[in-house]
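For this depiction, one protein chain was excluded, whereas all remaining protein chains were kept in their positions.
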Amino acid sequence: MTKPRAFDVRRQSGFAFVALCCFVLLYLPIILLVVFSFNAGQSIAIWEGFSWRWYVSAWQNEKVQDATVLSLIIATCASLVATSVAVMAALATTRTGTFRGSALVFGMINQPLMIPEIVTAVALLIFFAMVKVATGYTGLWYLIIAHSAFCIPFAYMPIRARLQGMDLSLEQAAADLYGTPWRVFRMVTLPQLWPGVLAGAMLAFVISLDNVIITEFAKSAGQDTLPTYMLGQLRRVVTPEINAISTVLLAISVALVVAFYLLSKSKKQ
Amino acid sequence: MPNGVRTARRRWLLLTPALVILLFAATGPLLIVLVYSFLTPGDYGGVVWTFSTDAWFNVVVERDFFDDTLSFADAHLSIFWRSVKLSLVTTLVAFIVGFPTAYFIATRPRETRDMWMLLIMVPFWTNLLIRTFAVMEIIRNEGVINTGLIQLGIIDAPIQMLFTEFAVTLGMVYVYLPLMVLPIYASMERMDFSLIEAGYDLYASRWRILRKVIFPLVKPGVVAGSILVFVPALGAYVTPRVLGGGKQLMLGNLIELQFGQGRNWPLGAALSISLLAIVMVALFVYVRSAGTQEGRHD
Partner (left out) sequence: MKNLVTAIGLATALASPALAEGQLNIYNWGNYTSPELIEKFESETGIQVTITDFDSNDTALAKVKAGGHGFDIVVPSGTFIPIWVGEGLLLETNPNSMENFKHMDPQWVDVAFDPGRKYSVPWQWGTVGVTVNTSVYDGNPHTSSIFLDPPEELRGKINVVPEMTDVMSLAIKFHGGEQCTGDREILKKVRDTLVEAKQHWLSIDYGTIEKYAKGDLAAGVNWNGASLRSREQNPDIVFGYPQEGYPVWMDNVVVLKEANNAENAKIFQNFIMAPENAALISNFARYANGIAGSQAYMPEEMSSAPEVVIPDELKAAAYVAEVCPPAVQQIYTRIWTELQK
């Protein structure tokens, strides 16, 4: 018996439908969010006509500007730091068997995933306060380090996954050719690893941009990020201004990702 | 120098930056939480440095303040149970939706797969608070769903969805779904489809193929995804606060209450460590199932 020609071994009935539902579920709220950022009224639920007023008011709101800039600075620094150390950690822990202390290392790297934010937040408040009083330094680096820490596992995972799928023989050959480990890393490992690194950095960036509770507890004077600013609004009233800010941020993120995507595509060809 | 020593030294050198950051901003502070759980609460928040096991005692047992009888801390236990229950349901639903989606993406032509994954990731790029608000707008009484159903004549009065356990679960599924799809897709992408073809040659049904061939191959991804969804759901704070309407606390909110208005930091610390214990149990299950899996491949 021969299989009918149209038989697709990959097809599973109903899966495409579920996937479609999944995308609708994911996008419906976002579309509403974008739509209501153009609402003429005060409400984030009742449509009262088209207007740019919330974009104008967000643009003119100094607190929003400062918070946005700060969020982006922290997210950029934290994702850079987290990704760099995650690459190193992944190189050290992948493609080797278990080693002495490996359980402890994995436990530490994954710790931020396992501990509810509120716990870390309070712990950091207490700990950072001690350091702040002792050193007198109250700058931005506390937040950057705190964000880096909980971004590490998110950066680490895709890098490690990529590394596991990579061929060792190439590097071994390169080691014979080039000699120093650093050159091997730069010329052979890194180019292959790059998609994983990018994925890790992007994930870390988003996670940092999203963080509310830890930032709220660890921030010093004048260090409101966009999420903590929004948390402050929760008790009062939420206007479409918030929608406008998120739409802009979303547009920036999407533009970034699409740019990455196109770049990596053109490189492949 | 022997080769082994050199590798070991290089390994620790490479690990140092990550470990230092984690020690400074994650592990170290956690030890403080552990210490705090054995102290006495300060009058207005904070702690007094006197050893006490009261906090741990209060996690599970309570002394009735009217007749001084001891009983199980019913309030805490039911909040624990709700958190575990809702997190499990969230994980299950995320799997039911996420698995076919990952499969769908993995079976697209190679050139378009990245684009589909991008579509999964974009919502993740929107702020968590905002996404939660967006879900609220959809399920509220005047929201899209209720208005739509009423206009279609299916119902007369809006269904109360907001501020229910359903709302919290929906919100958490929505927020954490990408964390399920991502690892499943990663393991499916590397899947060898000739195995499936072989399965069909042996006259297996699609369902049998799914269960006996595909699922075992992607199991590590499924387990990783489940952990990634279950753990943050268990400690969720924002979603239950916004969508649950504060009527049904989850663990994250209970802990926040103790550090905030309740002014009982040691109890908050003890509850945090208890939450951690639940997570550890979940991870233990993970390590065991992933361990057997890796053993088979290596």
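In order of appearance the chains are A and B, and numbering begins at 1 in each one.
We adopt the following convention: contacts are C-beta pairs under 8 Å (C-beta built on N, C-alpha and C of every residue); 3 or more make two chains touch, one makes a residue touch a chain.
Note that the structure is a prediction, hence the values are computed from the model and not measured.
Here the missing chain is touched by one residue of A:125, A:166 or A:257, and it is A:125.
Across the interface with the omitted chain, chain B contributes residues 41, 43-46, 62, 65-66, 74-76, 78-79, 140-142, 160, 163, 245-249, 253-254, 257-264. The missing chain lies against chain A, touching residues 42-46, 61-63, 125-126, 128-129, 131-134, 136, 138, 216-217, 219-224, 228-229, 231-238.
What we mean here is this: only the chains that are shown with their structure count from here on.
Distance between chain centres (mean CA atoms), chain A to chain B: 17 Å.
On the side of chain A, the complex with chain B involves touching residues 3, 7, 9-16, 18-19, 21-23, 25-30, 32-33, 36, 44-46, 81, 84-86, 88-89, 91-93, 96, 99-100, 105, 108-109, 111-120, 122-124, 126-127, 145-146, 148-150, 152, 156-158, 161, 165, 181, 202, 206, 209-210, 212-213, 226-227, 230-231, 234, 238, 242-243, 246, 249-250, 253-254, 257-258, 261, 264-265. Note for the complex: chain B touches chain A at residues 7-8, 10-12, 14-15, 17-19, 21-30, 32-33, 36, 96-98, 100-101, 103-105, 107, 114-115, 118-131, 133-135, 137-138, 140, 142-144, 174, 177, 181, 183, 186, 190, 193, 196-197, 200, 206, 210, 227-228, 231-232, 234-235, 237-238, 251-252, 255-256, 259, 265, 268-269, 272, 275-276, 279-280, 283.
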